[in-house]
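One protein chain omitted, others in place.
Labels A and B are assigned to the chains in the order they are written; within every chain, residues are numbered from 1.
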Amino acid sequence: MAMSAKSSELTRARVRSAWLFLSPMLVVLALVAGWPLVRTIYFSFTDATLSNLSDYDFIGFANFIEYYEGEWYGVIVDPDWWRAVYNTIWFTVVSVGLELILGMIVALTLNAAFPGRGMLRAAILIPWAIPTIVSAQMWGWMLHDQFGVLNAILMGIGIISQPVAWTASPDTALWAVVMVDVWKTTPFMALLILAALQMLPSDCYEAARVDGINPIKVFFKVTLPLIRPALMVAIIFRALDALRIFDLIYVLTSNSRDTASMSVYARQQLVDFQQVGYGSAASTLLFLIIALLIIVTLMVGRVRLGEDPR
Amino acid sequence: MRTPWYAKAGFWLLIVAIVIFAIFPFYYAIVSSLRSGQALFSSSVWPDSVSIANYVSVFTGQPFGRNILNSVVVAVSVVAISLFLGVTAAYALGRVTFRGRGLLLLTILSVSMFPQVAVLSGMFELVRAFGIYNSLWSLILSNMILTLPFTVWVLTTFMRELPKELEEAAFVDGASPWVVVSRIFLPLMWPAMVTTGLLAFIVAWNEFLFALTFTLSTEQRTVPVAIALLTGATQFELPWGNIMAASVTVTVPVVVLVLIFQRRIVSGLTAGAVKG
């Protein structure tokens, strides 16, 4: 075709301009993230400690796994680490799942036109707007077994007869964390889904409505497939946050190893125990685990990164 | 179309449930902030005493107004920079086909896969190397690592969803890519931009670890750090009333922000009309 020479020239020009458009973001990101990330991976192969960061030796993979005088050492053979991995994954699946369902309900509600919608939108954002360090403490206070308001309400209604020590026993502590996390981050999910709903072309709805198709059917057949890309992004970023959860668990639970998350473990090694090398190894492993889980999610969610515009 | 009464009632019940779930703790924070001393150990749901002493002491005990201003400066700058970088990058990643795009997106995402505490030490060295320790620039810079991957990904996703015919027509008319982005895509991207911006704003507004480590003087501190530094007379005593008063105070600007920007969130309804 006569057009093809011109159009490939146009394509090349577009690709050039694409890199031009990309470069500011890439430069900033490399500048900000490059050194901290490389440094973490680098230190994971050393025995650096926080008390003297300039004096360290390369020890290969010894932080990950090492055989020393008849015993195994390292993150990979530490049962506490694997319990933290389990806790984190359990927490992520449960909390992100609940947030997805609730966020969808909230978003669909907000998408309907009704009086007072603006106020409602502001209201549901409140939990997300309160600084986490405060809301975690606030919930800790509300969940207190003796003078917490939650027990007072539940006992007032008659659901429980004895005060429940929500955050004390490992069985209920992680559920308490899930509840607070759901409370806090459902707005994030809802807002992203709402944005996706708002950008949908309204003509498909009109067609469906005119045809009198059941709204639930419309939702699953029309809406859901259309907002799937946005939904996947919301899920991925919520999962990324959940997999790195720290403050909520740190403030709310009794902080024993039964409830530690991967980030709590890494932080303890890095900061409290000053073992920069070992803590970096845990962080690197955490990164690898998250990367693996995210890639699996992307594949299961059939997110094609190189997808062309519709 | 007529909606049956029970569906209407169910709808409003749902709204009431959502509101209670969302704002009860905030309501309780307000009630607590009006209490003092022993009343803090009370588990009553109703305000039993009303005293604004906590609010007064929050603003007189430290430059809390200044702290709020700092937070606003940091969060607004972070949002502005992230959105600008995010939108340009999203155009390239969402609208142009080139090799290595998927890998690039994954690399950007991988920045969000390290725990913040692991990034902290490296970031601290970076901040000192740039000579921006104890200034708001350090926070604007470091918050980028939290907001950029998210902004780029969300905007790319939405950018990709826009119909193809839009830009083709413009390119045929000889418009430059910059014109296409700013004149054609930007107006359609408002719901996504406002939403992403709002979420990025709150991330920067609530960020604690960087803000604590990279600022030292009270005048440079942001709100979450200022709240964490509130204490009672001794190390162990938690000044609960003050903390609640401070939290209520700093949540209000965010609510106001949402109320201001919400017309933008819904204006995307017109997006569908363009295609048709």
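Assume a contact is a pair of C-beta atoms (placed from the backbone, for glycine too) under 8 Å apart; a residue touches a chain by one contact, two chains touch by 3 or more.
What we mean here is this: contacts and distances are computed from a predicted model.
Its UniProt record calls the unshown chain "Sugar ABC transporter substrate-binding protein", which is the correct pick from "Hydantoinase/oxoprolinase", "nitrile hydratase", "Sugar ABC transporter substrate-binding protein" or "Phosphocarrier protein HPr". Checked against the full complex, the candidates B:Ser121, B:Thr196 or B:Thr222 give a single residue touching the omitted chain, namely B:Ser121.
Interface note for the absent chain: among B:Ala9, B:Ala80 or B:Val179, the touching residue is B:Ala80. The hidden chain makes contact, of the residues A:Val15, A:Leu50 or A:Ile65, with A:Leu50.
From the options A:Phe58, A:Trp82, A:Phe219 or A:Phe273, the residue with contact to the unseen chain in the full assembly is A:Phe273. Subunit B meets the missing chain through residues 36-41, 61-62, 77, 80-81, 84, 120-121, 124-125, 128, 130-135, 137, 140-141, 212-213, 216-218, 228-239. In the full complex, subunit A touches the hidden chain at residues 24, 27-28, 31, 49-53, 68-69, 71, 144-147, 163, 165, 167-170, 173, 253-257, 268, 271-274.
Simple rule for what comes next: only the chains that are shown with their structure count from here on.
Centre-to-centre separation between subunit A and subunit B, using Cα means, comes to 15 Å.
Per the touch definition, subunit B reaches subunit A in the complex via residues 1, 11, 14-15, 18-19, 21-23, 25-26, 28-29, 32, 41-45, 81, 84-86, 88-89, 91-98, 101-106, 108-123, 125-126, 141-142, 144-145, 148-150, 152-154, 157-164, 171, 176-177, 181, 188, 191-192, 194-196, 198-199, 202, 205-206, 208, 223-224, 227-228, 238, 240, 243-244, 246-247, 250-251, 254-255, 258-259, 262, 265-266, 268-269, 271-273, 275-276. Partner subunit B is touched in their complex by these residues of subunit A: 10-11, 14-15, 17-19, 21-22, 24-26, 28-29, 32-33, 35-40, 53, 105-106, 109, 112, 114, 118-135, 137-139, 141-142, 147-149, 151-153, 183, 187-188, 191-192, 194-196, 198-203, 209, 229-230, 232-233, 236-237, 240, 244, 246-247, 262-263, 266-267, 270-271, 276, 279-280, 283, 286-287, 290-291, 294-295, 304-310.
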